[in-house]
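Below is one structure, written out as structure tokens; comments come after it.
All protein chains but one are shown at their positions in the complex.
Naming follows writing order (A and B), and every chain is counted from residue 1.
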Amino acid sequence: MEICKTASAGTLESSDCLVTVEPGNGISLELSSSVMNQYGRQIKATVLETLQRLGVENAAVTVVDKGALDCTLKARVECAVFRSCDASAENIPWGGIVR
Amino acid sequence: MIKRPKPERFRLRRTMMFMNAQKPGLIKDAYIYGCDSIMLDLEDAVAENQKDAARFSLYHALTTIDYGSTEVIVRINGLDTPHWQEDIRVCVAGGADGIRIAKCESAQDVRTVEAAVEAAEKEFGVEVGRTLLMAALESPKGILNAYEICSASDRMFGVAISGGDFRKCMQTTFQPDGVDMLAARGQMLLAARAAGIQCFDTVFTDLDDDAGFEAEVRQNKAMGFDGKSLINPKQIRLVHQVFTPTEKEVRQAEKIVRAIEEQAKLGIGVFTVDGKMLDIAFVPGAKRTLKLAKACGMYEGDLV
Partner (left out) sequence: MKNAVGREIPDFLLVDGKEVYQGKQYMDGKYIQKVGPRTRRYETPQETKVVASLVDALKLCGARDGMTFSFHHALRNGDFVANMVMKAAIEEMGLKDLTIAATSLGDANDPIADYIEQGKVIGIQTSGIRGRMGEVVSAGKLKTPAIIRSHGGRPRAIEAGEVHIDIAFVAAPTSDCVGNCRGIGGKSNCGSLGYAITDSRFADYVVVVTDCLVDFPNFPASVEAIDVDAVVVVDSIGNPKKIASAAARISQNPRDLMMAENVAKVIASTPYFKDGFVFQTGVGGPSLAANLFLEKYMDERNIQMGLAVGGICKPMVELLKKGKVRAAVDVQDFDLDAVNSINQTPGHFEMSASQYANPANKGAFVNKLDFVVLAALEIDTDFNVNVLTGSDGVLRGAPGGHPDTAAGSKVCIIVTPLIRGRMATVCEKVVTVTTPGDCVDVLVTDYGIAVNPLRPDLVECLDKAGIPHVSIESLKDKAYSLVGRPDDLQWEDQVVAVLEARDGTILDVVRKVKPLEL
């Protein structure tokens, strides 16, 4: 998927995260997390995997994590990416690239 | 991915607890409180501009979190919104046990949802007929059409009244004795029983009014409801308590089931237990009591 415009999803509440995607060259990731020392690596891996699954090759991604579980991280990244393409409202490929 | 077992159309549903599908901290383990069903809400709890985000959250919650034997129902947005079709797709794809149709007013509403559910089941390779339905009646029209709604589909397991909207339509407000919704509750119960499906009462919203809540739950039980929608886990315990059969009821039910099974073997149709005339028609009621007792930890036998 191509990141067409800046979009974000999520909140800064505990157990959630705020993901912002912007058009970019290649993938860049800016990550801050309340559980950085123990889960930073895993969060990074989850975010990058999700982007790869969605076929996002160019994006500047910012994740502000407040202790979100992996399932929440994925949901927020996916929603931000679909929003950036104005494609988040219907015909989501559930079980396809969203899984 | 978590694969949930095939939903049971008729199971114990004393408590159905609403949870905002958009709140990760809430939905991650809502089952720990021991409610019978969780109601993940895409409708009123989710702001209009977060409907999309809520579906992504919901999808991953449904496919990642092991809710165990707790039933997982999703309340979808009304048929008068642009959201309900995608809501249905995500519910089916994620493997929700059932869908609660908000603001249901006619059998046609049920059939409309059913068609979309079936289409989604085919799209996502889910067994056709797996996804159950229930309807929320929120208007006088819904109440008047209760019977046609209750009997509109084989997927329908139950019907619930939604007090907030209904009271507004009726130009009344909450009354401690329940008189505001007496007729509607009665009509809905009649329809549900006539159609052979379950019936659930509305939420009680004043979390500080313990006495009022208990009175309403007791009235629910006396009127014949199967259970109640809840807004807070702390309400679960009382509903389970009230809907728990008494020790005497359990022993009586046990006696009835045993006696009927024994007599049936001997070919006897009608007989007496403790001076009461009984026949096979008493079995479902007695078994229901035992099932309830088992769920409440009061009965450990093998009759149900």
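FYI, a residue touches a chain if its C-beta (ideal position, glycine included) is under 8 Å from a C-beta of that chain, and two chains touch if they have at least 3 such contacts.
Predicted model, so just to flag it, every value in this text is computed and none were measured.
Novice: Specify the residue from the set B:33, B:124, B:174 or B:271 that touches the hidden chain.
Specialist: Answering carefully, the residue with contact to the hidden chain is B:33.
Novice: Thinking of the whole complex, not just what is shown, which of A:1, A:18, A:69 or A:98 touches the missing chain?
Specialist: A:69
Novice: Considering the whole complex, not just the chains shown, which residues of chain A touch the missing one?
Specialist: Residues of chain A in contact with the hidden chain: 14-15, 31, 34-42, 44, 66-70.
Novice: For chain B, which residues touch the unseen chain?
Specialist: 25, 28-29, 32-33, 207, 232-234
Note that in this section only the chains that are shown with their structure count from here on.
Novice: Indicate the whole-number Å distance between the mean C-alpha point of chain A and the mean C-alpha point of chain B.
Specialist: Whole-Å distance between the two chain centres: 35.
Novice: Under the touch definition given earlier, write down the residues of chain A that touch chain B in their complex.
Specialist: 9-10, 13-16, 68-72, 74-76, 78-79, 82-83, 88-92, 94-95, 98-99
Novice: Quick one: which bits of chain B touch chain A in the complex? Just the residue numbers, please.
Specialist: It is residues 1, 23-25, 28, 51-53, 55-57, 59-61, 63-65, 82, 85-86, 89-90, 93-94, 124 of chain B that touch chain A.
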